[in-house]
Structures are given as C-alpha cells and as structure tokens.
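Presented below is the structure to which this report refers.
What you see is the complex with one protein chain gone and the rest in place.
Our next item is chain A:
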Amino acid sequence: MNAPLLEVQDLVKRFPVRHGLTRRLAGYVTAVDGVSLRVEPGETLGVVGESGCGKSTVARLITRLIEPTSGTIRVAGRELHKLDEAAIRTVRRDLQMIFQDPFSSLNPRKTVRQILTAPFRYQGLAPDEPVEHLLERVGLRPEHAARYPHEFSGGQAQRIGIARALALRPKLVVCDEPVSALDVSVQAQILNLLKDLQDEYRLAYVFIAHDLGAVRQISTRIVVMYLGTVVEAADRDALFAHAAHPYTHALLSAVPLPDPDAERARERIVLRGDLPSPLNPPTGCPFRTRCPKAAEICTAERPALRLIAPGQEVACHFPEPLTVEGTP
C-alpha cells in the first residue's frame, strides 16, 4: 500500500478561555486531545460522537481553518504545518470541505456561477470545465447557474456546496455533518450522490456526523470520538457487529431499527449525566463518569488505544468481549 492520503498523528487543539474585562486567561479547553487518523485513497472514514466531542474541530484542523496546538497532519505525504501560505494553497486543490449548513456556507450575494468559479479564481487557475457540467454532475440543471442561493431548497443548496468542493478535483473531501441540516428524505439523496461521486472520482471522505445511520451507509472505517479523544476505531462492519467500547454500545443502542418488533425488543443503554466539561475533564478515562463499567483503574489511568482484533482498536480497560450483541 502507498502512503495514506491523510495521516493525522497526535493532533491536539487547545482553545484559551478568557474571562472578564481584562481578558484574563482562565484556562484552556482541550477540544481535541491526541487524535490520530488515517485515510486511504478512495475510502471513507466516518467520525461519530455527540455534540462537543471535538469532531468538527478535527474537520477544521484537517482543512487548516484553525491551527493545531500540536501534532502533525500529512496530506499525500506533505506535512501541512510545515508549509507556507502559497504551498498550502496548492495543497487545498487536493483537500476540500463540505459544510453542515448549506445556506450559511454559500455567499448570499453571489450567483451559483460566481460561487462555482470562485475555486478557480482563488487558485489562480482557468476553469477546466463549464459551470453547467459541474451542476449536472451534482444533479442540478444548467439554468440554475444564474440563480442566487436563497432560491434553492436545502438539498439543492447542499448540492451546490458539493459542486464547489469538487470543482478543483480534490482527492480528499472533509464532510462536516453534510446531511444533518437536511430532511431525512433529502439526506438519503445527498448520501447517494456523495457515494456516486466517490466511485466516479475515487474520492476519499472524512465524513463527520452524530448520526450513526448516515455514517454506516457511507463509511469504510469508523472512528468514535468522546471528549476530544478517539475511544474506538474499527472497520464499519466490525464496529456494528461487535463494538468493544461501552460508549460505542450506547451510541449503537440509540439507532432505531426498521423492524417494529426488533425495535420494541431493542435494548437501550441510556447514558446518565451530561458530557463532562472539557474545561475540567475527568482524570483517567474521559468516559468513566458515565460508564456503567467504571472501576478504580479508570479513575487512575487513562486507557490507551490498543488493538483488540484485526482492524479494531479500543481505548478501554474493560472492552466488551468480541462475540456478543450489537446489530448483526
């Protein structure tokens, strides 16, 4: 296998927290705490976790919208943090992003044509295909080019966002909850479009979502995040078949099943309490405050991510045995 398309190692992002009139430094919020990821060309890495677990921060770090506190990000072998502005601009041709809110990610004052030619203008390139082709590729009509973003539905607007991300023919697209703001029926259409485009252009995705259903549809591998750390990483089927981390179990038990009988019989693990404040994270294992299995060692020692089966890593002192429950 060649070098991975994206390799993230020990990524840390701390945000300073300031208080009062003098903007006194009150401490740091560790939004991302030692995350490592790998994405191979053409595959989709799903990143799941509840709000505030740092998954959107990871997206913004990878696309270099924000600077990491420490850690390395390599895109196709190039280390992002070592590059200057001009070199990063070139890397951006390979690395694009799709945003959560399709409307706020499109400039309301620009026509679709202006939005879709902007990538070339900002890169100093001549457009290599007409805007109409880009529109057709994402399932819109050529005459949409003259319209403004507000004239579209949410799903159509997201298609424009996708067309913009694809204009430069990137190799990796970071999708930050691309379907969360859409109706359920539209979500499926957008997911299918993303899959079709992936097959056509051999795209790799980092697909961020809080909804396991969407992630299951599109991912080859899935990473589960909790409070800024990766608690479990596994191939899609392995994760759904035999999740090892108690938090992953809780997430899986929240996915509704299509069969009503199975749905009624489904065992639900309801987590007690809220996500701990990232300003003051628990000692040891970050999940111990809500974990049904928490023991003394969990307070004392933070579990490292370790391989428990081929392609499955978990950060837990008491991982689930590999044979039980989960949806087959």
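Just so it is clear, contacts are C-beta pairs under 8 Å (C-beta built on N, C-alpha and C of every residue); 3 or more make two chains touch, one makes a residue touch a chain; residues count from 1.
By our rule, contacts and distances are computed from a predicted model.
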Protein that the absent chain corresponds to, by UniProt name, given "ABC transporter permease", "SRPBCC domain-containing protein", "Xanthine dehydrogenase YagT iron-sulfur-binding subunit" or "Membrane protein": "ABC transporter permease"
Touching residue (missing chain; options A:G54, A:P119 or A:P246): A:P119
Touch with the omitted chain, as defined above, among A:T30, A:T44, A:T57 or A:S105: A:S105
Residue among A:K55, A:R164, A:H245 or A:H317 that touches the chain left out of view: A:R164
Full-complex contact with the absent chain, from A:A3, A:V17, A:L65 or A:A146: A:L65
Touch with the omitted chain, as defined above, among A:R92, A:K171 or A:H245: A:R92
Where the unshown chain meets chain A, residue by residue: 60, 63, 65, 88-89, 92-93, 95-97, 99-101, 104-110, 118-119, 121-123, 148-150, 161, 164, 168
